[in-house]
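Here the complex is missing one protein chain, while the rest keep their positions.
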Amino acid sequence: MTFIVTMPKLSPTMETGTIAKWHKKEGDQVAAGDLLLEVSTDKATVEHNALDPGYLRKILVQEGQEAAVNQPIALFTEKVDEPVSVPEETAHPQTGAPKPSQEASAPAAATPPPPPVEVKGERLLISPLARKLAKEQGINTTQIKGTGPGGRIVSRDLAQKGEMKTQEIALTPMRKVISQRLQQAKSTIPHFYVEQTIQADALVDFREQLSHLGTKVSYNDCVVKASALALREHPQVNSGFNASNQTLIQFGSIDISVAVSLPEGLITPIVFQADKKELQQISTEVRTLAVKAKENKLEPREFQGGSFTISNLGMFGITRFSAIINAPQACILAVGGIIDTPIIKNGAIVPGKVMTLTLSCDHRVVDGVAGAKFLKTLQNLLENPAHLLVTHV
Amino acid sequence: MARSIFPVDRAHILQQLGKTDVLEALKKMLLIRNFEIRAEAAYLQGKIGGFFHSYIGQEAIQTAAVMAMGMNNWWITSYRCHALALLLGATPDSIMAEFFGRVTGNAKGRGGSMHLYTERLLGGFGIVGGQVPIAIGAAFSLKYQGIRDQAAICFLGDGAVPQGAFHESMNLAALWSLPCLTVIENNEWGMGTAVAKAVSVPRLAEDKAPGYGMEGFTLDGMDFLHCYGAFLTFSKNMQANSRPILVEALTQRFKGHSVSDPGLYRTKESVKEHMGRDPILLLKQELEQVGWLDEETFTALDTQARETALAALKFAEESPWPDLATLERDVFAPENL
Partner (left out) sequence: MTTQLIDMREALRQALNEEMERDANVFIMGEEVGEYNGAYKVTKGMLEKWGPKRVLDTPISELGFAGLGIGAAMTGLRPVVEFMSFNFSFVAADQIISNAAKMYYMSGNRFSVPIVFRGPNGAAAQVSSQHSHCVESMYGVLPGLIIVTPSNAYSAKGLLKSAIRSNNPVLFLESELSYGDKMEIPTEEYLVPIGQARVVRPGKNLTLVSHSHMINKCLKAAEELAKGGIEAEVIDLQTIRPLDIETVLTSIKKTNRAVLVEEGHYFSGIAAEVAFEIQEKAFDYLDAPVLRVCQRETPMPYSKVLEAETLPNVPRIVAACRSIA
């Protein structure tokens, strides 16, 4: 029978060895215990003796060559004259790898963390970090669903609200302009505000009648026309202030800047000589300008200038608001929505519709009485909308 | 000062034992020898991990002790414990499986080659000398329980003698008159340190025992019959007077301290010379001289021992590994509070 001699593991850390010297040659008879070879390991050169008696028939790894631990290095036969047959083990040497246990066993894992103490209802499960972040961002923690262990709110759950990161973003050019102009206006112009609520029933009726006639105008168009007419009567309000020269500007024409909201901010295209234009024309122009504004196609001359600005948040149902003056103009009119409200008519409380107008004035140019008078004229025009159809040349 | 080898009438012992028993002793030694050789070969194939301390060359001592005194005592030794385990009833299969770390092993794969146990074998100990206080504790138990026909037998190497544990144990054993037989198996080397460079006196038992107030004797550890006769006498003495005894058994290990030890501290010639007094060879010659053994029978016995060892290898190879889910079980003994 043939048996194999393999490279011995001569130290616990040995993985390969080099054959330093064979002390027997092919054909030799070897007794159990005879010195067979010397092996060089990383640590030393060590002698290795034959375990079993036999005849060395074939040296598989020569002097100076390296072999891995358990790699066959020589073939022996028990008898001198038997043929050498390589047993299967040379092709598939046993590695001694552990076979799986025959009993069912769970895979070795780290001891699973013990389940946390069960939390009863009243205590919010939130990590210290998430709690801190929620506080900083003003987020209501009771409305967040926690994805941590046991339903704990953790910091990533705040990120999903989309408000996780506080960032500093550079201003777009439009935003920069708005920011600069309005900061300047708000901080340098002495604003005061005059407010007037008007009865809007007639205006509502007026608009409806026009619509039945195939003419569609918006409430804002009416306000534009009415403002233009009122400015004709009160040219003091159609003015401005030149801050560098410290001079009062008396505008030569009534050019109404109409505030248009854009996704990135707002812009004020101008209806030039609005007092001389028919209501319908104003309506068409404003619509055209608005579309152009939203397509970023306004030319500078179309929004630079103007003598009076109108800003309208009525379409959002806003009751009233105050606007910041569009310098170098002296005034800006803020228009609220038409609201159903009880009004007093002939001494009785009846349901009515009202619209609140707020005029911001630059006190360097326009005094309270001038602003008040203007607003009363404007009120009269809007409460008697037939005026808006009268052509003025 | 030269040692005085304990006087034993070997011829008388031989006759007293008879052919069957002496052959039995030889069989045991052959089993130990073949088992250690095959296990060591498996270690060199990477199938056994950790440390492996072979008893090859020292077989006569423990074989004689167990045969002379009987299993029914408390036994304890160092990490060089494979032979004592075999002698005290651990099967070759279970020991080899323990070497291979399998669940069928002597200690369920939890101890390894340094920690083997049987009903009467308290271990297998890894810390040099750590077993000696345990041994006197076992002797204490016997005395406490009034058991007079048993003793504690402790084996240790020459390298353990300098340990404080040895000193404290010998003092306590003599002071409290504990029936402990302490056998120093002096194979002349504590790993790579010659005993003369480790112990300040030359005769480990004869010089040291009087210092503790106990008797000390020297044995020829390669001679089975001699050891057997000596252990018989010691056993009787201890049963009579319950005094501890310190013994130095002079022996040789034919291998290094453990498998990793290339043994460069001694010459090959000296090892070869020692192997000329191989205890198995000596007993074989003894038996041949009285006509109780021939070469053919010896070869048959040797082959049988080799077959047992190879079968143990196969058993170990095919045994299942411990179930990983049981890792943390049985760190503590069950309570009955």
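Observations on the structure shown:
The chains carry the letters A and B, assigned in the order they are written, with residues numbered from 1 in each.
Operating definition for what follows: a contact is a pair of C-beta atoms (placed from the backbone, for glycine too) under 8 Å apart; a residue touches a chain by one contact, two chains touch by 3 or more.
Here the structure is a predicted model, which is why all the values come from computation and not from measurement.
Of the candidate positions B:Gly130, B:Pro162, B:Pro262 or B:Pro320, contact with the unshown chain belongs to B:Gly130. Only one residue in the set B:Ala11, B:Leu175 or B:Ala196 touches the chain that does not appear here, and it is B:Leu175.
From the options B:Val66, B:Leu122, B:Leu250 or B:Ala312, the residue with contact to the chain not on display is B:Leu122.
Where chain A meets the chain that is not shown, the touching residues are 113-114, 116-117, 119, 123, 125-127, 150, 152. On the side of chain B, the interface with the absent chain consists of residues 74, 76, 105-111, 115, 117, 122-123, 125-127, 130, 132-142, 144-145, 152, 164-165, 167-169, 171-172, 175-176, 330-337, using the contact rule stated above.
The definition used in the following text is that only the chains that are shown with their structure count from here on.
For the pair chain A and chain B, the distance between C-alpha centroids works out to 78 Å.
The touching residues of chain A, counted against chain B in their complex, run 6, 8-12, 44, 46-47, 51, 69-70, 96, 98-103, 105-108.
Of all residues in chain B, only 37, 41, 43-47, 49-50, 103, 259-260, 262, 264, 320-325, 327 touch chain A in the complex they form.
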